[in-house]
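I'd like to ask some things about the structure below.
The complex appears here without one of its protein chains, the remainder shown in place.
First chain written, first letter: the chains are A, B and C, and each begins at residue 1.
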Amino acid sequence: MKNPQRHSLAPPLNAAAWLNTARPLTLSELRGKVVVIHAFQMLCPGCVTHGIPQASAIYELYRQEHVQVIGLHTVFEHHEVMTQAALAAFIHEYRIPFPVAIDRPSATGSVPHTMEAYQMQGTPTLIVLDKQGRVRLNQFGRMSDMQVGSFIGRLLEEETQAVDHSGEPDPVHDTGTHKCDEGGCSL
Amino acid sequence: MKNPQRHSLAPPLNAAAWLNTARPLTLSELRGKVVVIHAFQMLCPGCVTHGIPQASAIYELYRQEHVQVIGLHTVFEHHEVMTQAALAAFIHEYRIPFPVAIDRPSATGSVPHTMEAYQMQGTPTLIVLDKQGRVRLNQFGRMSDMQVGSFIGRLLEEETQAVDHSGEPDPVHDTGTHKCDEGGCSL
Amino acid sequence: MKNPQRHSLAPPLNAAAWLNTARPLTLSELRGKVVVIHAFQMLCPGCVTHGIPQASAIYELYRQEHVQVIGLHTVFEHHEVMTQAALAAFIHEYRIPFPVAIDRPSATGSVPHTMEAYQMQGTPTLIVLDKQGRVRLNQFGRMSDMQVGSFIGRLLEEETQAVDHSGEPDPVHDTGTHKCDEGGCSL
Partner (left out) sequence: MKNPQRHSLAPPLNAAAWLNTARPLTLSELRGKVVVIHAFQMLCPGCVTHGIPQASAIYELYRQEHVQVIGLHTVFEHHEVMTQAALAAFIHEYRIPFPVAIDRPSATGSVPHTMEAYQMQGTPTLIVLDKQGRVRLNQFGRMSDMQVGSFIGRLLEEETQAVDHSGEPDPVHDTGTHKCDEGGCSL
């Protein structure tokens, strides 16, 4: 794929808590792996019917390889009911096999910190980092399994190259009304 | 279908609250209609992926006919997070079009009152009452859409006959450990 | 369902041959049963992916009941390759469990005789006869499994009544160009 250097280094995951893992993960320790971040909300129908199963399939297909799947619970609505305890029950019942970070809530708005730093448009969002920690995909809504497999396969095959650390992401985001449809929940 | 008289009159719905309806419904006021009760939990994967869409399809197919679809939130696990507020958000996000009753929690056990009165085995459970209020189907797990359509179609065509009020259901239930799999969550 | 008497008695099946059955079937010998006729072409994608599986599901659901499923191979295009031998191979490979009639080709046009007598618009078409042999459904294209189940369930529950033999169908049909899309192949 063309010009990986022009892609920004991924902002850190700003997590209030981690579930389904013995200890928190950091992106910097995952250099050398392709990192797949599935941002979801447990009350987002498109996440539950499409995104979570796809993320679990990615986990299964690449579990022997240099791929780390991470769930990111980016609550931007119904904060009062999508609590850590509710998420823990959800992870248990849906048998999610990968670590899940709870995106740190904002003190001033509905959109949590990591979601804002990555300028996500809603849930589900699939973010894929290459082995050097650059954001190579940041996709709101559905992607086909074939597209996702193709994208990750290519990143796995890429040679590791020097990283250009300039070009930090520009964390601007308007927080307006949002709605869910079949595809997902948008900000 | 054979010998409808041998079926028991349905126990009343014992609801702590109703959502998605201007006022509570009673089974007795629904005599003359086929009543479809979809018992579910919002954290039951088999309910979310199969049961709720099927119940919504029943609602759509028969909305011009003498059929009343009712959701029944029968929480028997994770009580602390499947609250009324969480259910209200779930109903909103999943666009459930029919009234939903919250089964009244038991003071002494995990299984709520209506779930126990109907001796349900878990969620999802589909209960169908004929026009005279008798329990004609009480099915835990998946049924195909064709089976469900066939069953309701037959009940709609049945002539109304005299009801035998004897034969109350026997509300015995053991409340042990329970688990969820693809098909649903069993007691 | 309303006014079954106003429906026409079904025209006879005009078959050039029967497959998957020890002997030909006649509609008149099937009085007392609900008869489901699935009209298809083996090179019609909508028939292969939707219609045939649905007809097979009808066969399975009602095999212990008074329902007869019949396949009807109504070739109106590619006559030279959809031969009896090709159909026999198709029935074998797709494991079709019900009898299949080959609609008798027309000497003068592309539309075979039974297809014309029933005024079908293309394939797949689902035709359902009640226990007295009247055409109660004649539907081109897709119906949901729930609709089909509901329709057959109602007919099974109907009381047998006297038949009005007037009102023969009016076998007029224009044979123009035709095309296949996802839903099926239309005349």
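Note that in this section contacts are C-beta pairs under 8 Å (C-beta built on N, C-alpha and C of every residue); 3 or more make two chains touch, one makes a residue touch a chain.
Every value quoted in this text rests on a predicted model; they were computed, and no experiment measured them.
> Among the chains present in the display, which ones are touched by the chain that isn't there?
A, C
> Among C:Q5, C:T21 or C:T49, choose the residue that contacts the chain missing from this document, as touch is defined above.
Per the contact definition at the top, the residue touching the missing chain is C:T49.
> Would you indicate which residue among C:F76, C:F90 or C:Y118 is in contact with the undisplayed chain?
Considering all chains, including the one not shown, the answer is C:F90.
> Given the full complex, what residues of chain A touch the hidden partner chain?
Chain A touches the missing chain through residues 1, 57-58, 61, 144-154, 156-158.
> Mind listing the chain C residues that contact the chain we can't see here?
Chain C touches the missing chain through residues 43-45, 48-49, 78, 80-81, 83, 85-86, 89-90, 93-94, 180, 185.
Just so it is clear, only the chains that are shown with their structure count from here on.
> What topology does the chain touch graph have (line, ring, star, complete, other)?
Graph shape, chains as nodes and touching pairs as edges: a line.
> What is the chain whose Cα centre is as far as it gets from that of chain A?
C
> Can you figure out the chain closest to the middle, judged by Cα centres?
B
> For chain B and chain C, let me know how many angstrom lie between their CA-based centres, rounded off.
A distance of 36 Å separates the two centres.
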